[in-house]
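For this view, one protein chain was removed and the others were kept in their places.
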Amino acid sequence: MSYVPNTQEEQQAMLERLGLSSLEDLLTPVPAEVRLPEALDLPSALPEPDLKRLMIRMAAKNKSLDTNISFLGAGTYDRSIPSVVPHLQKRSEFVTSYTPYQPEVSQGMLQATYEFQTMVCQVTGMDIANASLYDGSTAVVEAVLMALGPGGRGEIVMSAGVDPQYRRVLQTYAFSRGFTLKEVSIENGVTSLEDLKASVNKNTAAVVIQQPNFFGCLEDMQAIEPIAHQGKTLFVSVITEPASLAALATPGMYNADIAVGEMMSFGNTMSYGGPALGFIASKQKFMRLLPGRLVGQTIEEGPSKQTGYVLTLQTREQHIRRERATSNICTNQSLLAVGATIYLAALGKQGFRELGELCLQKSHYAFRQITAIPGFTAAFNGPFFDEFVIKSPVSIQKLEQAFEQADIIGGYPLGESYAGMDDCMLFCVTETRTKEDIDTLVNVLKEVQA
Amino acid sequence: MSYVPNTQEEQQAMLERLGLSSLEDLLTPVPAEVRLPEALDLPSALPEPDLKRLMIRMAAKNKSLDTNISFLGAGTYDRSIPSVVPHLQKRSEFVTSYTPYQPEVSQGMLQATYEFQTMVCQVTGMDIANASLYDGSTAVVEAVLMALGPGGRGEIVMSAGVDPQYRRVLQTYAFSRGFTLKEVSIENGVTSLEDLKASVNKNTAAVVIQQPNFFGCLEDMQAIEPIAHQGKTLFVSVITEPASLAALATPGMYNADIAVGEMMSFGNTMSYGGPALGFIASKQKFMRLLPGRLVGQTIEEGPSKQTGYVLTLQTREQHIRRERATSNICTNQSLLAVGATIYLAALGKQGFRELGELCLQKSHYAFRQITAIPGFTAAFNGPFFDEFVIKSPVSIQKLEQAFEQADIIGGYPLGESYAGMDDCMLFCVTETRTKEDIDTLVNVLKEVQA
Amino acid sequence: SVESLIFEKGTPGRRAATMPSMDVPTESLESLIPASLLRKEPAPLPEVSEIEVVRHYTHLSQRNFGVDTGFYPLGSCTMKYNPKVNEDMAALPGFAHVHPLQPARTVQGAIQLIYELERYLAEISSMARVTLQPSAGAHGELTGLMLIKAYHQHQGQGERNIVLIPDNAHGTNPASSTLADYKVVEIKTDSQTGGINIEGLKAVLEAHGDHVAAIMLTNPNTLGLFDARIAEIGRMIHAVGGQLYYDGANANAVMGITRPGDMGFDVVHFNLHKTCSTPHGGGGPGAGPIGVKEHLVPFLPGPLPAKNAQGYYWEDAGPLSIGKVRANLGNFGVLVRAYTYIRFNGPDGLRHVSESAILNANYLRHELAEDYEIAYPLICQHEFVATARKQKEESGVTATDIAKRLLDFGMYAPTVYFPLIVPEAMMIEPTETETRESLDQFVSVMHQIAEEARTNPELVKTAPHTTVVGRLDQALAARKPNLRWQIGQEITH
Partner (left out) sequence: SVESLIFEKGTPGRRAATMPSMDVPTESLESLIPASLLRKEPAPLPEVSEIEVVRHYTHLSQRNFGVDTGFYPLGSCTMKYNPKVNEDMAALPGFAHVHPLQPARTVQGAIQLIYELERYLAEISSMARVTLQPSAGAHGELTGLMLIKAYHQHQGQGERNIVLIPDNAHGTNPASSTLADYKVVEIKTDSQTGGINIEGLKAVLEAHGDHVAAIMLTNPNTLGLFDARIAEIGRMIHAVGGQLYYDGANANAVMGITRPGDMGFDVVHFNLHKTCSTPHGGGGPGAGPIGVKEHLVPFLPGPLPAKNAQGYYWEDAGPLSIGKVRANLGNFGVLVRAYTYIRFNGPDGLRHVSESAILNANYLRHELAEDYEIAYPLICQHEFVATARKQKEESGVTATDIAKRLLDFGMYAPTVYFPLIVPEAMMIEPTETETRESLDQFVSVMHQIAEEARTNPELVKTAPHTTVVGRLDQALAARKPNLRWQIGQEITH
């Protein structure tokens, strides 16, 4: 089976036009020594209905958030997505197109991307943004590479409050690119200002701080900013929970040079963590250093001078500059950016504000209820947005068993990433959780404790 | 909450243009004596996310065929629908349009309907077909009204093998319209030819026979046809399982005058039985008697003479002829007809043939397996397509309990519609049932028996 | 441009869909079914690949205009925005993949939804009970008339054979009456108020009162005018023993403001695709529930949803029931959308819908009055009738020409030449979901067309100019009907 439309007879007729007699004749350029002598060892073809049945069963082996109540965040967020978003995002003209090389027949994708760039600026308070990056972690990498400049050498100072996965990814790139990574320690859930001061020096290319940080705690970005901005150091702000931008001071407000992070939860499904939607925004002055694609507004060449949109500043890009490009990015996350654009348009100014309030209020209600259970205590006492760390009086394993029985996906066990936090769980409560959900969780915790 | 876009301020400004000061001023034509003094007594508005949650829970209270194995047919069929069908059918340009009164901007719907009319002819073997009717039962009514003619008086002879629901519906119309309905008895699962002969006389306007009939049995339409065609009687063929047209002789082949029935299962979901997709097809000579909408091909008025499609023969329709129309139909089932059209295009000549074979072979395998279980016997011994009647050695209630425990939706209990058949169940096995499904059913039956 | 037919695409042997595998032991076809009962040749369906199916129907969709594309002021059709959430709810497997004959205990959610929706519609219309069985508005009308007939017969008034219908009524009203074996007597419109001419009605009732089965009215009527004397009319009809039937096609104007039952009506139908915004689907599916007052309840088609301690179930109809009007339980998929819509809006939201629909209509009526003659220059409800009388007189530009010219500006046209009593009628219903900007844009385009009619009438008379095809030859279509493709048939590109 395949999606090849032409029948054997038609293919034969086409071969005849070429003066050939079989498909095999077209393979003569492939020498025998590298030819595969037999068929690939793969499962036989399945007709669509059989395949669907198989896939539906495989999917059913996963506990989805349609039937389970989740308190898991830690960088990936379950969001309430208005029905209009997928209806529009999945229009096949968007889905089945590619990078808009021919702008005259790609105005839809180009304009949507221009709107995305604008919205990223509107929510982050930054001057400019690009068309998307793979995910939050690689967005941090790109920000760091911008700060390091063409040479690629230097030192990066990064808080241990940055998502552990992001730090691991940056470590990988540090190895291959040859820069140094210095981690700043945590004190009561936030970046130690003393340690940060001690870490920044004249070799520091960038200071990277996540807000809210991985523990859900709010960093004092206003206090960090002058430390980060010593010398020619760039201040990079990382946002993994973009809903926080609805309530918290923006990177623009606290004078970040570059803001990067993850916007997958804006209009797109979690899909086991990918495809994700990395974003990068910066001050105007870094425009020509920005990696990836940029869409710009222009006008027609002809006399009517209508407004239109094009890929622009392509001289930064790999397909023009090859080894001198600002990054190697080609395919990015356009369709997810369209999803985020429609999502933010649908929420609008008012809905977006409410999103922030809902996350804040619901998580704080959950926090109050959980910490009221004897034995369950807050690990840190600073302010948070929609995630918080709870110390459990019983083992995390026991908690997870109780959750599974109650069809709850629990929080993130911090012991996996931080030494000495084996009794800590990071709970996330977004706008999608109802009071009923939270009360269910609280009851399970009470019973586990009893 | 509502989908009204204009804000209060905008509405106020609009009122001012009208020289009015409040919305209330627009209601002055509605006298106080008929005004509703308080708000409607309905549940309060729910925001979209809360509403979805409520609806998802309500839907989850139904046992759907995604998680249950069904052997229920009896006029409504679970069909394997290629993924392309809903992707195309649900394009919003189709979904959010209405009856194509302005053909220049409605060519899509018009052409798709013209293709539907053609495909109905192709599968039924008839000359012409209309754009759709509400469902199979009302399609029978329309056929009967065609046969009765403008006066609306006369006698209709109908087999007891016609779907009991359809017969009940025709009875309703017979009352209001004033025609007589005569039922022909069943012998070994098929229409009694003797009784039929005895029933037809010079007052008979139409003979109505279902193929396969409600018991799944195949009527001998070739033998029935000369009896039905005595005098000026019209021979009306009813098809409730359209997949049968893929394998069986068509109404065109056995010289039916009108073929009517149900095509919902072609590309559309069951949706608890509606919306359905009634069809009507006939010989060419009845063209001006056909009820409902018709799309015709024509050319442009202007010099370029391009081909186009329009609603035609509208002088038969209510919005022109009012009380002298051939029927009162206005809104029909266009979007379902589009679904059926895409479905039949996707299956194509070869896939449609296979559909018939799959239903035939799978149902006969099930029939052989079930009748091999001691105590379970075939109620009739004639040929069938994909439904058959089994006499059960245990009560139908006991069967249904066993099915429910095994997440099986069993067949149709015939005792509900036919006297003396309390121990009979009508099983349906379409292309969607796998050997595994059938074997599961057989095992449950074996255990019930044991 | 022309898109060829699917039948003209592909070649023998091509196919799109793959069928389920044949996983059971097979036997020869002839051993299962006598050859005489078998089809001889496969149906001559298209032979096309999946990409051809996809491009073909994608192209057809691109050749179609919907509410999602732009302004659709088709009068009396209530082309409002169709919420996407409603589509998602109807597609939930628990609603979309259930069989109508499943045992009630396996479809508790479905029956609950029907049960509750019945109650909501009864409240909105002030009726005792509602059947959700009818498939569309016209089907509801017929059902309603059957109920009235059964009622009169049961009252020993079987001789009542007349239905009174205003001259501005929807065409379905007289057609349904004929189908229910009634004789139609037309009632004139009052040229001042646009409502029923009371004197005319009186005369008819005096002449035929004891043969009147019912009057069918829509209020506001197709002129968009609310008949202020409705209570009086109701009393007149009831006085002679007739019933009042409410055509709900225009119900988008009355939600939470006034109720048919409170106006005196005995029977009402809903067009859920209009009032409750279930999409029109290019001509359907709709749904046409029928609500009735207490005295008509015994005649309703069955079964009706009911509830007891064990849960929801279907209750069979009693002995007076007219019987079923279609197989199964109604257009359930449409009902799910309507239920979602009502729950989203709530009582205040629904009233706001109607008020806003009325405001939008009056705004347009006011803004268009300078360029176009308005049939009845009064405060209208959800729609109104403008005319091209002035244009026709001055330059020969007709309502059709104006309709066609609108298409060039990316807008659908109003309903034209209806109601029949208004020459050159353009019946305009903007609905509540249009923004002020889109209304203003319509006004500005209509103004431009009025200008063109004065200065360059040919431009309007030959419109549309930007659509995929120009005006089509309707006369040819009717004279030489071509209703299906045949092998060898050619199309003109």
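In order of appearance the chains are A, B and C, and numbering begins at 1 in each one.
The rule is simple: a contact is a pair of C-beta atoms (placed from the backbone, for glycine too) under 8 Å apart; a residue touches a chain by one contact, two chains touch by 3 or more.
Everything quoted here is computed from the prediction, not taken from an experiment.
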| item | value |
| --- | --- |
| Among the chains presented, those that the missing one touches | A, B, C |
| Touching the absent chain when the full complex is considered, from A:Gln230, A:Thr371, A:Thr434 or A:Gln449 | A:Thr434 |
| Selected from A:Ala160, A:Val184, A:Ala205 or A:Leu218 as touching the chain missing from the view | A:Leu218 |
| Touching residue (missing chain; options A:Met146, A:Val184, A:Ala259 or A:Val310) | A:Val310 |
| Residue numbers in chain C that touch the chain omitted from display | 9-11, 49-52, 54-55, 58-59, 62, 67-70, 81, 83-84, 433-437 |
| Touching residues (missing chain, whole complex) on chain B | 1, 3-10, 46-50, 82-84, 87, 92 |
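Methods note: only the chains that are shown with their structure count from here on.
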| item | value |
| --- | --- |
| Pair of chains ranked first by number of touching C-beta pairs | B-C |
| Gap in Å, rounded to a whole number, between the CA centres of chain B and chain A | 47 |
| Distance between chain centroids, defined by C-alpha means - chain B, chain C (Å) | 19 |
| Shared-contact residues (touching 2 or more other chains) in chain A | 48-49, 82-83, 87, 92 |
| Numbers and ranges of chain C residues touching at least 2 other chains | 13-14, 17-20, 48, 50, 54, 58, 83, 85, 87-88 |
